[in-house]
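Missing here: one protein chain of the complex. Every other protein chain is in place.
Here is chain A:
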Amino acid sequence: MPAAIHTAGLTRTFRAQNRTVEAVRGIDLTVEQGEILGFLGPNGAGKTTTLRMLTTLLAPTSGTATVAGHDLIADPRGVRKRIGYVAQTGGVDPAVSVREELTTQARLYRLTKAQAARRTEELAHDLDLAGLLERPCRALSGGQRRRLDIAMALTHEPSVLFLDEPTTGLDPGSRADLWQLVRRLREQRGMTVFLTTHYLDEADALADRLVVVDEGRVAAQGTSAQLKKEYGGSVRASLQDAFIALTGREARRETERAPVAV
């Protein structure tokens, strides 16, 4: 079975005011099909830039990648047909109704009008949005909004789902619901999930495997237990201990945050 995501030497530099910022200096990673991968790293480590490259939003400066069976550089359209992406900000217009967003999204994936209407009902049912279809998106709660964002990304039944900090700002109950949803997507549809998070308990509880990036490179990867043992000193160490041992200097990070979230 080919990997869901495979990258080799992926880099991205930005030019800003006569200087070059190397946001991503070389990412090599492999994500197996059906895996839930936690992508961790301090602010400015290159997480979002990597995610934006893997989802075709940003062209890599160098390197190669295959995502969902398609070459990222040669065939971005092929990639787009097979992936779903939920950005940190979501991606719905607050003034537009939930039904309008879901139906138009389905049309953008080239479903016919009838198919799009049917798909909207299915998704609303699956993600517990059925009673909310006529409401404007701004009227949804944080948890409902997140479910809608994910429903939008599931329109075309992608094989790889990218989630950028999906539970930031959610209350504990909504977070637990979202974890359940991610596990269900993997179990029922064999979906590969690539998620970034700042919550180490989330990474610990949800991800099969973790990739830690720092300064634009992969600093470590493995299961949560492996990272705790290798970098935290023992399997009983917290993931936070391992994380700080790996990336260190959290105080410095805050003052030296690179301007990479372009």
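In this section, a contact is a pair of C-beta atoms (placed from the backbone, for glycine too) under 8 Å apart; a residue touches a chain by one contact, two chains touch by 3 or more; residues count from 1.
Keep this in mind: contacts and distances are computed from a predicted model.
Chemist: The complex has one chain missing from view, so what does its UniProt entry call it, picking from "Sulfate adenylyltransferase subunit 2", "Spore germination protein YndE", "Cytochrome C oxidase subunit IV" or "Transport permease protein"?
Modeler: "Transport permease protein"
Chemist: Considering the whole complex, which of A:4, A:45, A:92 or A:163 touches the chain not shown?
Modeler: With A:4, A:45, A:92 or A:163 as choices, the missing chain is touched by A:92.
Chemist: Looking beyond the chains shown, say which of A:81, A:118 or A:135 touches the absent one.
Modeler: A:81
Chemist: Could you tell which one of A:4, A:58 or A:163 touches the chain left off the display?
Modeler: In the complete complex, the chain left out is touched by residue A:58.
Chemist: Which of these, A:4, A:65, A:127 or A:152, touches the one chain of the complex that we don't see?
Modeler: Residue touching the absent chain, from the options given: A:152.
Chemist: Going by the touch rule given at the top, which residues of chain A touch the chain that is not shown?
Modeler: Touch set of chain A with respect to the missing chain: 52, 55-59, 76-77, 80-81, 83-85, 87-96, 100, 104-105, 107-110, 152, 262.
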